[in-house]
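For this depiction, one protein chain was excluded, whereas all remaining protein chains were kept in their positions.
Presenting chain A:
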Amino acid sequence: MRESLMDIICCPMDKHDLDLEIDEQDGDEIMEGRLVCTECGEVYPIEDGIPNLLPPDMRDEAAA
């Protein structure tokens, strides 16, 4: 993901803003890191450049 995405995403639980924490970057692309809700503190991982903004109870890889 690119940092510009921060303008349009929010916490899926309470719709508050997210803070971006970067672990690994490739040019403009944030490859690894996390998004942290400024209100509830929930942490959403960024893996292989894809932010996982599913609510925590839907995060399992397996289909429901």
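Note that contacts are C-beta pairs under 8 Å (C-beta built on N, C-alpha and C of every residue); 3 or more make two chains touch, one makes a residue touch a chain; residues count from 1.
What we mean here is this: contacts and distances are computed from a predicted model.
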Listed names "HemK2/MTQ2 family protein methyltransferase", "Biotin-dependent carboxyltransferase family protein", "Dihydroorotate dehydrogenase" or "Alpha/beta hydrolase", with the criterion being the UniProt name of the chain not displayed: "HemK2/MTQ2 family protein methyltransferase"
- prompt: Any idea which of A:1, A:20 or A:36 touches the chain not displayed?
  reply: A:1
Field: Residues of chain A in contact with the chain not shown
entry: 1-2, 5, 7-12, 15, 44, 48-55, 58, 61, 63-64
